[in-house]
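Reviewing the structure listed below.
Only a portion of the chains appears, each positioned as in the full assembly.
Letters A and B mark the chains in the order given here, with residues in each chain numbered from 1 onward.
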Amino acid sequence: MTLFRVLCLFVFAICLTSAPAGKAVAQNVLDGRMHALAGTPENPLDVGIGIKIDQITSVDQKAENYGAVVVLRVEWTDPLLAFDAKELGREIRVFNPPALADHAAEVGAVVPAFVIHNQQSNKWIHESAASLRQDGSVVYVEKSSLTLQAPHFDFRKYPFDTQEFHFDVASIFPTEYVSYYPLEEFSGLGDLLGEEEWILDNARVEASKVIGISGRESDQVALIFEGNRHLTYYVIRVFLPMLVLITVGWALFFLDEYRRRIEIAGGNLLVFVAFNWAISADLPKLGYLTFLDFVLQCMFLMTGALIVFNVALRKLKVAGREEGARKLDNYAIKWIYPLGYAAIVGYAIFAYLLVP
Amino acid sequence: MTLFRVLCLFVFAICLTSAPAGKAVAQNVLDGRMHALAGTPENPLDVGIGIKIDQITSVDQKAENYGAVVVLRVEWTDPLLAFDAKELGREIRVFNPPALADHAAEVGAVVPAFVIHNQQSNKWIHESAASLRQDGSVVYVEKSSLTLQAPHFDFRKYPFDTQEFHFDVASIFPTEYVSYYPLEEFSGLGDLLGEEEWILDNARVEASKVIGISGRESDQVALIFEGNRHLTYYVIRVFLPMLVLITVGWALFFLDEYRRRIEIAGGNLLVFVAFNWAISADLPKLGYLTFLDFVLQCMFLMTGALIVFNVALRKLKVAGREEGARKLDNYAIKWIYPLGYAAIVGYAIFAYLLVP
C-alpha cells in the first residue's frame, strides 16, 4: 500500500513540477519569516513566478486600488534539498509551507522569499501547498485574496479611459542572488473574474528590476492588464439626461419670453451643479479636469452666459429696442445655443480623446 | 469508566460516519497547510463532500457576491489510518483537525485538502471536528462564515431576474488522485436562512471538473441554488409612484394650457432623472440595459419629446393656428400619451421577460 502511495506521490510531483527540473521554486514565508538565500553573484538562483488572477473582487477608483483572488506559483531547484528516494521510500514529498521552511533550515538550504510590491491590505491565504522532488526541485502554490494599489490610474479621458492594473511580485533578495523569470503558462486572467464595470484584457507578464525592501536592486515579475469601462452606464445616467435636458431647454427658447427662459436656464444651472457633484463622488479629488468635467464645466459656464445674455435682451426690450433684441435673439437661438454646446463637446473630444 | 467512554465514542463515531465505510473523508487544512495525497491514477481516493448552507448573511449584488454560514462535511477512508481497536482500547478516535493532519503525517498517510473555488474573503471557522474509525474511515465537519463570489449574476430582467448562486468545493489534487462525489443527504439550504430580499430555492449538488490551483484538472462538488426577488419592494417604491405620477401628468394635460403642461412634464423629467440615479445605486455599473433601465429611459425620452411637442403646439397657437394645435393636441392626449407609455412597457415585457 505504501508503495502505491509513493508511486502516486511521484506522479503527482511530476504533474506539479511540470517546469524543467533545472529551475527552482521560491516559498512564500507564511507568517512573516524570512530565511537564508541560495544563490550567489556568479550563479544567481533562478526562480519562476506564475501569477494567475482568478477573481477581481472590486475596483475602487477613488482609493485607486483593486481587490483580487490570485493563485501564485513559484518554482525553483536547490540541490541542497535533494534527497535519496530509495532511502526515504518515495520520490516526492508534499509539505505544508512552514514545514518546508523548517526542513530547508535543517539541511542548511534556504527559500527565496518574495513580497507583493503593491499590496495594500493584509493577504488572506485560502490554501497553500509545496512539493519537493528528489532532485531538489520545488513547486509552491498559494491561493489568496488581497487588495492591491493601482497607482497608474489616469482619469483624464474619463469615462473613455483605459486603465492599467499591476500585480507586482518582488524578490526580497537582491538581483545578484535571486533572478526571477515569468511562468507564462501559469499566468494571466481567469475566465470568470466577476467584474461587471470593467472590460479587462491584454494581460501580460513582465520581468523588471526594482529597489527591494533590502534597499538594493531586486528582481520583480509583474502581471499587467488593462481595463476599459462599459459605457452603457455613462450613456444612460449622464449623457442621455444631459442631451434631453439641453434639447428641451433649446426648444423652450422658441417660446420667445425672456423671463421664462431665465427661469429654465436657472433650473438647468442647478441641474448642472447636481450632476457635477454626483459625478465627483465616483472619482478621487483630482488635480486635473477629466473629459466629463471639462464638458460639464463648459456647459455650466455657457448656461450662465445664456442667462446674462437673456437679461441683456430683456433690458433692451424694456428700453424699447425690442427689434434689436429679437434679431440678436434669433441669431443666438438658432446658432449659438446648439453650436456652442456642439463646439464644447467637439473640442473636448479633440483635446481629450484624440490628442494623445 | 474508560470502557463506557470507549463505547460512547464508538457509537458517536458510527453516527458521524453514517456514510459507507468504503468511502473516505478529506480534511481541510486549517491554517494553509497541505499534506501528501492518498490516491493513485489507477485507484483515485473517493471523497464525499456535503455542503449545507445554514445562513445567507448578505447578498451584495453590486459587488456580485454573497455571504454564507456553511457546514462542510468531508468523508473518506484511508486504510493507512486504520488502527487496532483492542490495542488502543477504543474503536473511534476524535481529533481536532490539525492533530489528525499530524497523525496522518506520522503514519505516512495524507489528507485530501480542498479549496473553496469562489471564496472571496477570509474564512472564519466557528468550529471544526474530525473522527476516525478503526477501519480508517474519517468524517470531517466544519462550520464557518465567508463571502463567496457570485459571477453568474445577470441583471437583464431586473427586477424580475432569477439569479444563480454557487458554492464550489474544489480538490487541491488532480482528478487522477482524488475524485469527489456529493453527499446529497448533508447538502442543501437550511430552514432559517435569514434572507428577506430573495426567495432562495432549487438547491442541488453537482460534480464537475475544473482546472485546480495545481494547474491540472481537479474534481469539484458545487452546491447550486437559485434566487428570485420579492417584488413588493419594487412595486411600492418604483412602479406605483411612476404609475401615479404618469397618470396625474396625463390628467393635467386635460387642463388645456401648453405652458403649464411644459412645466409639469419638465418636473417629471427631473423625477425620472432622480429615479434613474436612485435605481442605479443598487446595481453595478452594467454594460447593458436592464428591464427597468429600458422602461425608465424610454419614458424619459418620451417625456422629453412631449415637451418639444407642446412647445410646437404653443408655437402653432401663437402663430394663430389654434384650431390645428387643438386637433393635434386632442389626438396626442387621448392616444399618444397613454398608448405610448403602454407600448414602452409592453415592448419591454416582450423583449426582456418573454424572449429567452
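FYI, a contact is a pair of C-beta atoms (placed from the backbone, for glycine too) under 8 Å apart; a residue touches a chain by one contact, two chains touch by 3 or more.
Since the model is a prediction, treat every value here as computed from it, not as a measurement.
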| item | value |
| --- | --- |
| Identical protein chains across the whole complex (2 displayed) | 5 |
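In this section, only the chains that are shown with their structure count from here on.
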| item | value |
| --- | --- |
| Whole-Å separation of chain centres (CA-atom averages), chain A against chain B | 25 |
| In the complex, chain A residues that touch chain B | 1-2, 4-5, 7-9, 11-12, 15-16, 18, 30, 55, 57-58, 67, 69, 71, 73, 92-99, 124-130, 141-143, 145, 185-186, 192-194, 196-197, 199, 229-233, 236-237, 240-241, 244-245, 247-248, 251-252, 254-256, 264, 267, 271, 278 |
| Footprint of chain A on chain B - complex, ascending | 29, 32-41, 43, 63-65, 79-80, 108-110, 113-116, 118-123, 149-151, 153, 172-174, 176-177, 213-216, 262, 266, 269-270, 273, 276-277, 280, 284-289, 293, 297, 300-301, 304, 307-308, 311, 314-315, 318 |
